[in-house]
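The complex is shown incomplete by one protein chain, all other protein chains being positioned as in the whole.
Entry: chain A
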Amino acid sequence: MALSLSSFLVPISLLLVSGGYCATVTYDFDVGWVHANPDEAFNRPTIGINGQWPIPPIVATKGDRIVVNVKNSLSNESTSLHFHGLYQNGSTHMDGPPSVTQCGIAPGSSFTYNFTVDQPGTYWYHSHSRGQYPDGLRGPLIIHDPDSPHKDLYDEEIVLTFSDWYHDLMDGLLAGFISIANPSGAEPVPNAALVNDTQNLTVSITPGKTYLFRMVNMGAFAAQYVWFEHHTMQIVEVDGIYTEPTDADMIYMTAAQRYSVLITAKNTSDANFAFVGSMDQDLFDVIPDGLNPNVTGWLVYDNGKDKPAPQEVDAFEPFDDFTLVPVDKEEAYSHVDHTVQLDLKMDNLNDGANYAFFNDVTYVAPKVPTLYTALSTGANATDPAIYGSNTNQFVLGANEVVEIVLNNNDPGKHPFHLHGHAFQVVSRSDEEAGSYDASNAPELPATPMRRDTILVRPNGNVVLRFRADNPGIWLFHCHIEWHVASGLIATLIENPLGLQDQLAGKIPQNHLDACKTSNEPTEGNAAGNTVDLLDLTGEYKSPGELPAGFTARGIVALVFSCIAAFLGMAVISWYGIQPVKAKTG
C-alpha cells in the first residue's frame, strides 16, 4: 500500500514543483469523412476531424501534457496518429505507427494518446496508417517556448502549411501504385499544391514588424521550393532545432520537413508581395498536361492594392540546409559505437509490382506490433531475429552512438525521417556520388545541423549520428508516402531491456483493446509465437523474388523447343533426301 501510494504521489509532487508552467492540453478528435475542395477544382471525400477540414492545429507549450482522444468514425478504414518530430521519451507507445507501437484504431473504436512535450518547435501530426494522411488527416503541431533564444527577434508568428493534393483517394491510388501494371513504380503525381490547405492565401502584414513564419511541408510526396518575393528569410529553426539565424532567399522543403524563418516587413505599404510554393517536378515520373506545380499566396500590406502575379524564376537555387548550425552548438559525435548501413534500391518482386528495399529487404509490418514483441519477450528482446524477416530491424544498445549510413542506389530524391530522435547530419553527398566511403569522406562539420527529416540526393548518400538515449521502437523511413507503402522502412529497436523497465505492464488498456478489436496478438515474436521465439512460421512476408533467369520451368521449355526444332529439321531432311520420281529434263 505504501509503495503504491508513493508511486501515485510522485507525479503529483512533480506537477506541483514545476508549478504554473505545466498544463494539460486535451483534444477530442472524432476522425471521419467530410467533403473538401481546397483547390476549387474537384470536390472529394476528405478525412476531417469533428466534421471539419482543414483539421485543427495542436498547440501547446513546452512542458505541457498533451492528451488526444481519438474516435475513429471513418467506418471503412482503421487509423492512427503520429506526432511527427516529438521524441516521445518514455512514451514510445504514444508514437503512433500501427504494427510498430500500437494496433490500428479500428472503425468505431477509440484510443487515447497521452504524453508530455519537453521540446519546443514546429512539428505536425498525421495518420501513420497505410497511405492515409494525404487524404486529409494531417495538421500542424506547434510547441511554444517561453525561453526561445529568438523570442525577442519577432513580433508575431504565422503558421504556413505546404502540401501537395490529390483528387483521387489514396486507397485507389495505392492499388494502382503497387501493381503489376506499374512495374517501374511510378508514383502518382499530385493534382495541385496547397498552402494552409487552400490556394491564393492572403497574409496581412503590418509594415515594420518582424514575423516568425513556421512552415511545414505536410505533403505526401512533393518537396516544395519556397520563396517570398523581395523578402529575405532568416532561418532560425529546422525540425524543432534552433539554428543560428541564417539568411536564405529560397528554401527546399521536403515532405515532412519544417523551417521557421523570420521575415521583416518593409516599412511602407506601397505594394503587396507574392510568395510561392513550387513542387519539385524532378520527383514526378511523367508530368501531366495542365499541372500547375505552384501555389501562390500574398503578403498583403494594403488590401486596396493589387496582388501581383509571381515572377518567373530563372532557376531553382535553394539554400543548402547542411550548412546550418544549431544554437546549442552540440558537437559532432566523434566516436561511433554502432553503424547501421542501409542500401536503398527499388526492384520488382514476383507479383510484378515495384517495391523499395533496404539491404534487399522490403518492409512488411509484423503480426505483433514490434513494441509489444519487445515488451513480451524478456531477455530475448535483444535478439533481432524475433522481430521478423521483413522488418529491417536493428537492435541498438543503451546510450550507444549510432551512425546511419544511407546509400541511395536509386535515381530519385528521398526525404528520410527518424522517429524518436533528431540526428546530426555529419555528411551528405552530392547526387551521383555513389556509396559512402568513410576513408574518403570530407571532414565532418564541428557542430553539425540536426533535424529529423533529411533529403538524400539521387544516387548519393547521407550519414546521420545520434545517441541511443531514448528507449523505444523507432521507425526510420522515407517520408514519401508511396515509398512507405512500398516498404522503404527500417525498425530501430532502441535499448529493449531499458524499454521493458519503462513500459512492461504499463501499456494502457485502451491500447490493448485496440488489438483485441482488430484481432491482433499483443505478445510473442513477429509471427505471434510466444513459445519458440525463433519460430517465425506464419509471419507476414513480402512476395518472393523474381525468378532468376532460367528456372526448371525455363530449362524444360528451352530443351523442348530445341528438341522440337531438331526433330522438325530431321523430318525435313528426311523428306528432302528421299528419291523423287524424277522427271528431270
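Please note the rule applied: contacts are C-beta pairs under 8 Å (C-beta built on N, C-alpha and C of every residue); 3 or more make two chains touch, one makes a residue touch a chain; residues count from 1.
Going forward, contacts and distances are computed from a predicted model.
**Q** According to UniProt, what is the chain that's been left out of this complex called? Choose from "Actin-related protein 2/3 complex subunit", "Transcription and mRNA export factor ENY2", "KLTH0E01958p" or "Plasma membrane iron permease".
**A** So the chain that does not appear here would be "Plasma membrane iron permease", according to UniProt.
**Q** For the chain not shown, which residue from A:T246, A:N348 or A:S518 touches it across the whole complex?
**A** Per the contact definition at the top, the residue touching the missing chain is A:N348.
**Q** Could you tell me which of A:A23, A:A41 or A:I572 touches the chain that is not displayed?
**A** Residue touching the chain left out of view: A:I572.
**Q** For the chain that got dropped from the picture, name the residues of chain A it touches.
**A** On the chain A side, contact with the omitted chain comes from 180-186, 285-286, 347-348, 350-352, 354, 546-547, 549-551, 553-555, 557-558, 560-561, 564-565, 567-569, 571-578, 580-585.
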